[in-house]
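Apart from one protein chain that is not included, each protein chain of the complex appears where it belongs.
Each chain carries a letter (A and B) given by its place in the written order, and its residues are counted from 1.
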Amino acid sequence: MTDTSTRPETAGTASSSTPLLEIKGLKIGFKTQAGYVDAVRGVDLTIRQGESLAIVGESGSGKSTTATSIIDLLPGTGEVTGGQILFEGKDLTKVSASEMQAIRGRDIGYVPQDPMSNLNPVWSIGFQVEEAIRANGVATGKQAVRQRAVDVLKEAGLNDAGDRLKQFPHQFSGGMRQRVLIGIGLSSRPKLLIADEPTSALDVTVQRRILDHLETLTRDYGTSVLFITHDLGLAAERAEKLVVMYKGRVVESGPSQEILANPQHPYTQRLVAAAPSLASQRIQSSIAPTHSHGLAISDEGADDAELIARARQREEAGKKDSEYISVTNLSKVYKIRQGGFKTTDLRAVDDVSFSIPRGTTMALVGESGSGKSTVAKLVLQLESITSGTVSVDGQSVGALKGRDLFDFRRRVQPVFQDPYGSLDPMYSVGNTIAEPLVTHGIGDRSSRQARVRELLDQVSLPASTVNRYPNELSGGQRQRIAVARALALKPDVIVLDEAVSALDVLVQGQILDLLTDLQTELGLTYLFITHDLAVVRLIADNVSVMQKGRVVEAGTTDDIFANPAQQYTRELLEAIPGANFEFGR
Amino acid sequence: MLWYTGRRLLQLIPVFFGATFLIYFMVFALPGDPVAALFGDKTPSPAVIEAIRAEYNLDQPFIVQYLLYIGGLFTGDLGTTFSGRPVVDELIRAFPITFRLAMLALLFEAVAGIVVGLIAGLRKGKLFDTSALVVSLLLISVPTFVIGFLLQYVFGIQLGLFRTTVSSQAPWDELVLPAIVLASVSFAYIVRLTRASVSENSSADFVRTASAKGLTRGRVVTVHILRNSLVPVVTYLGVDIGSLMVGAIVTEGIFNIQGVGGTVYRAITLGEGPTVVSFVAVMVIIFMIANLLVDLLYALLDPRIRYAK
Partner (left out) sequence: MPSNDSSALSADHFVADLDETPVKAVDAIDESEKPRSSWNDAWDAMKRRPTFWIAAFLIVVVIVVALFPGLFTSVSPTAADLPRSNEGPSAGHLLGFTFQGTDVFARIVWGTRASLTVGLIATIIVTVVGIVIGSLAGFYGGWLDAVVSRIGDIFFAIPTVLGAIVLMSILPTRTPLTVALVLSVFAWPQIARVMRGSVLSARAADYVTASAALGVSRFRILVRHVVPNAITPVIVVATVSLGTFIVAEATLSFLGIGLPPSTMSWGNDINAARNSLRVAPMPLFWPAAALSVTVLSFLLMGDVVRDALDPKARARR
């Protein structure tokens, strides 16, 4: 690369031997309270004209830091400590502030992750789009700028663009806001677009549409794209080249097809093995089952009469247990206050029915607003049922009150999504896990302490964790503690509400393995709420798909994946990133 | 927007009645003879006592007293001062003076406070920021009347730059020093508030996106950071009007300004209870109206509030 010209050339006329973007040995550090942290420790990557490249990594890998450093938008405490970022031959780490300003928006566009927090809530959409247009010299003069803004919104797929200009971000849906941000990012037809997890904050079906839209635009304009993502499937599907980062370094890079078909580095291998979207079957437990329908399986040492009795027991239990959890015509209506004194009814759950056999996992899948979380709350009796019934082991739970309700709680326990919110930061781990025992008056102090140790062991955490506090632990570790707390009362059912959705891929895999082992060991029944169909594949025996409060389709996992009957289910399946990816081509 | 204004006005009504009732209650319903309490150590002549009794309807049941009083408020009858002048007349004379003082103070504290806070927030941790923090802490720690005496002494007595007392007409230029005194504590709070707001907004996602769009630094700072940081400051200004009123009493007392605050000040020191009560009631009402205006301004600044059902 001996092209040392400092004049940026327009797209199309650059010589194809000069890469558009070349990062060499990039090092970035952050000043924190605890001292200096090296976030990026020597990264190399190359993007050519018209190419698409995805940086894949978990949190803390340095992928976002690398991307934001290209346009000098690191948070205040960060700085580039070494290496070069060559954009069309010019080293961006050394350009002046005004040069960088000119490059931003015009030559390099940026699409951020969270569409809500990335738009200024006090200015109209039109204002923010026009601002970008004017700043990058795409059009001048009030009329031309206004017209261009309308065009940008139209391209983004928003009809009645003229009216939309006057509206504010909070009046748009998440998908629309992201389209606006994409429109802004591409408004001056930049040569390179940096897309930082552009769809992870959106609903699954919306994600695919947005990514398709992005692909169309970038192809039309000849824009190179740098994707940042944690999802291997998405990276493989949307980018030709892949760079895998781990702890601030590149561990593997190359053509995405090849890397997924033939991962060389142990870390990449782990990622490929754990990626849900690329998975093809349910996780198997490493432990042999000892119980079935609540009865011992092993028939050693039993005489004939006993064997017959047991066989009969099993048959009866089997009948009862095929509908261990039974939800029939369940509905939940909320009264929402409108402006003034009117209230309208919101049917969050509308006539939902399903049953879960004992010892299996049922996944409730849906996007936001589908009502799946509300169903979970109803099963846990944290909300009251409007109509219909929920039965656990034959007992209808809707009518339980007082002491009965209190005792019922021992049988059904939750694990929630947010690992940073599900444990009280003021309580030590030991106290958190012991709280269920204390509340239900089980055992005395020393037996409770023993039980806590036992539970920690069951979730594969060292006994010393007992004295630690949540703020010292990682997301996956906190989720394990949440699971341990849920197990404390020896429940029969665990309701997992998006329990792994906020975790990194490898940690997610660990927790799913743990949950599977526990299910086999303890004969647990799981109701697994998720928006991620890919995870469903790994963990669920049966699936119910929900949309707008109703069950749209239900069946075994294999059936749903192989032969989806409903349009919506098909959409959800297609939306899985990497679903169209084929190995070994 | 209309909806929002209507709702706020509706919410104001119970607060208005509640607050005026509370003041009235404190003065007239607590055990003891209200007239004696109102006059403290003095003993007015029987004629005056009779007049006060009639005026405040003290022979009637308490609720009736209160309702008559409120009725009086609406018709502009606020009672009479110790010297016999109707309170309303005093108010009409004194209000413009205090209004001028307060406007000057608001101008100083808002402009200076926001500018200093903005620079401090942008340069967090650097010298300007640390000095701004120290100065603002000092200003909050020192009571307004001490600042008043201090400035009066230094600039008025020692340096002779300003008059130590303000003439009865209270023209704008004479009000500059008192306005600075009045504004000082609020200035400090606004600096701290703006600084915290600017610092927080500087690392906000939408600011990063604005920079990524290619906007100049200047535009990002004014249109995005500053504009969004103004919202909490405006909210604070509503509460601040209350402290400005208290401060006005003190400041006008020190500089001998014949405004509303000065009148209250004299009435307090002379032990004229009824005058104090009437004026305080009016000040509370002004406070409520000012807060309402601030709430409306807040809705103008933040569209999310406007559109909330």
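Rule of thumb we're sticking to: a residue touches a chain if its C-beta (ideal position, glycine included) is under 8 Å from a C-beta of that chain, and two chains touch if they have at least 3 such contacts.
Here the structure is a predicted model, which is why all the values come from computation and not from measurement.
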Option touching the unshown chain, where A:25, A:162 or A:421 are the choices: A:421
Sole contact to the chain not displayed, among B:19, B:70, B:112 or B:234: B:19
Residues of chain B (touch criterion as defined above) contacting the omitted chain: 11, 14-16, 18-19, 22-23, 26-27, 30, 32, 34, 37-38, 40, 137-138, 140-146, 149-150, 152-153, 157, 200, 242-243, 245-246, 249-250, 253, 264-265, 268-269, 271, 273, 276-277, 280, 283-284, 287-288, 291
Contact set of chain A toward the excluded chain (per top definition): 32-34, 241, 246-247, 249-255, 258-267, 269-270, 272, 380, 382, 405-406, 409-410, 412-414, 416-418, 420-428, 435-436, 439-440, 461-462, 464-465, 467-469, 471-474, 476-477, 482, 485, 489, 506-507, 510, 583-584
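Just so we're on the same page, only the chains that are shown with their structure count from here on.
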For chain A paired with chain B, centre-to-centre distance based on mean C-alpha positions, whole Å: 50
Chain A contact footprint on chain B (complex, rising order): 3, 202-206, 208-217, 219, 223-224, 227-228, 231, 301-304, 307, 309
Chain A - residues contacting chain B, complex: 68, 71, 73, 75-76, 97, 101-106, 109-110, 112, 114, 117-124, 131-132, 135-136, 168, 170-171, 181, 184-185, 188, 337-339
